[in-house]
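Heads up: the structure comes next, in C-alpha cells.
Every protein chain but one is kept in place in this view of the complex.
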Amino acid sequence: MSSQSRITIEEFYRLTEAELPLMAYLNVDLVKLDPVETILRARCEEASLRPGGTVAGPVMMALADAAFFAVIMANIGMVKLAVTTNLSINFLRKPGPGDLNCHAGILKLGKRLAVCEARLYSGEFGRDEPVAHATGTYSIPPS
Amino acid sequence: MSSQSRITIEEFYRLTEAELPLMAYLNVDLVKLDPVETILRARCEEASLRPGGTVAGPVMMALADAAFFAVIMANIGMVKLAVTTNLSINFLRKPGPGDLNCHAGILKLGKRLAVCEARLYSGEFGRDEPVAHATGTYSIPPS
Amino acid sequence: MSSQSRITIEEFYRLTEAELPLMAYLNVDLVKLDPVETILRARCEEASLRPGGTVAGPVMMALADAAFFAVIMANIGMVKLAVTTNLSINFLRKPGPGDLNCHAGILKLGKRLAVCEARLYSGEFGRDEPVAHATGTYSIPPS
Partner (left out) sequence: MSSQSRITIEEFYRLTEAELPLMAYLNVDLVKLDPVETILRARCEEASLRPGGTVAGPVMMALADAAFFAVIMANIGMVKLAVTTNLSINFLRKPGPGDLNCHAGILKLGKRLAVCEARLYSGEFGRDEPVAHATGTYSIPPS
C-alpha cells in the first residue's frame, strides 16, 4: 500500500462541500490524509451538537462515513465515486467535551468493494479507549 | 404489546429539541407514534441535504436513530433514557427526490436491552422497495 | 419478483452437500424454496447442539447464511456463485427446545450485490417473537 495519497486535501474539501454537506455543518477538519490511516476531526464547539456535553451518535456516524470516503479516495483517487453499502457502529463510551477524532483505515481494497474500519477518540480519553468503533463497506463502480 | 404510546407527540418533539438537535436541522416530522410501528419523515427540501438529488447516508442514519428512540419511548415512556449501543444500516437503493419515511418497530424489548428495526422508503418507491434497512440496539438504564 | 424458484430443491441439497458441509452436521431441511420467502429448518435433536436445552449462536448464524444462499439462488439460479461479504445477527431470545425455523427474504437484488434479511423462530414462540434477526450481504460475480 502506497503511503502517498491519490487525492489532495483541497480535493477532499471540494468534494465534501459538494457531496457531504453535513461535514460543514459538523465543522470537520481533515487532519491527516494517508492511504494507511486518515484522520478527521469534528470540532464540536456548537452547543447544538452536544446536549448534555456530549456528541450525538449520528454525528459520530457522519464523521466515520466521511473518514471512510477520504481513506478510500486516498487509495484509489477521485476517478471513481464509491457508494456506502453498509455502515455499522458500536458506541463504546460517552464522549466528553472537546474535539472528536476519527482514525480510519482500510481492511480490504478490492476492485468492487472496499471495507474500512475506524476508531473514534474523544479528547479526554487516550488512544486505548475509543468512544466508538465503526466498519463500513463501499461499492466501487466499474471504471 | 400495547397499541397506546406511553409518550405524547409533544413530549417527543420537546425531547428532540433538547437531545437530538440534528432532527431540527434535518426537518423531521413525527408522522405516527405507536409502540408497534412509529413513522418519522424527513422533509428533505434543503438542497444542502440532497447533493445530486439524493439524501446523504448520514441523514438516513440520523433518521433511523431518532425513530428507534421514538418507538422505544412509545413502549416504555420517558422515565428512562435509552443509549444507542449499536446501529447497523444497509443502503439498498439511491433515494429519489422528495420525502424520506422511516418505519420503525421493536424486535425485542428486554429490561436491559431493546433491539429495533427500521425500513426507510423514498417517495417514489413503493413499500416493497426500501431504500435502506437499519437495526439498532439500545441500553436501558436501571430504573 | 417471480414466485417461481430458479433452482430445484434437489439442486439446493446437492449444493449444500458440496459447499456447505455444516448443513448436514446441523441436520437442516429446506422447508420452502421461494424467491420471496425461503424457509430452512434445523432439526436440533442432537444433544451436542443444545447445551442447556438451547441452540448455540453459531448454529443460528450458519442457518441464516444457508437460508440467504437458498433465497438468492431461488432468485438468480445456480449460474453464479454468490460470496458472503457481511453477516450481522442480533440474538433476541434464548431459543427453546425443538426445531429452529429460519425465514429468509431479499431486501435488494442488484447486479453486483444482494442484501438479505432473515428472522429465526423457535418452536415454542409464535411468529411475533423471533429468537434472532440477521442481515447478510452477498457479492454476485460477473456472469
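Couple of notes before you dig in:
Note that the chains take the letters A, B and C in the order they are written out, and that residue 1 is the start of every chain.
In the analysis below, a residue touches a chain if its C-beta (ideal position, glycine included) is under 8 Å from a C-beta of that chain, and two chains touch if they have at least 3 such contacts.
Note that this is a predicted model, so its numbers are computed, not measured.
In the full assembly, the chain not pictured is in contact with A, B, C, by the touch criterion defined above. Note on the undisplayed chain: of the listed residues C:I9, C:L22 or C:V36, the one touching it is C:L22. Note on the undisplayed chain: of the listed residues C:S5, C:T38, C:S88 or C:S122, the one touching it is C:S88.
In the complete complex, the residue from B:T16, B:S88, B:N101 or B:S122 that touches the missing chain is B:S88. Contact between subunit A and the absent chain runs through residues 88, 90, 92-93, 107-108, 115, 117, 130, 133, 135, 137. Annotation for subunit C: contacts to the undisplayed chain at residues 18-22, 25, 48-49, 51-52, 56-59, 61-62, 65, 83-91, 94.
Subunit B meets the missing chain through residues 85-86, 88, 112-113, 115, 137, 139.
Heads up, the rule we're going with is that only the chains that are shown with their structure count from here on.
Annotation for subunit B: without this chain, the others remain one piece by the touch definition.
Averaged Cα coordinates give subunit B a centre that lies 28 Å from the centre of subunit C.
The distance from the centre of subunit A to the centre of subunit B, with each centre set as the mean of the Cα atoms, comes to 23 Å.
Multi-chain contact residues of subunit A (touching two or more other chains): 85-86, 88.
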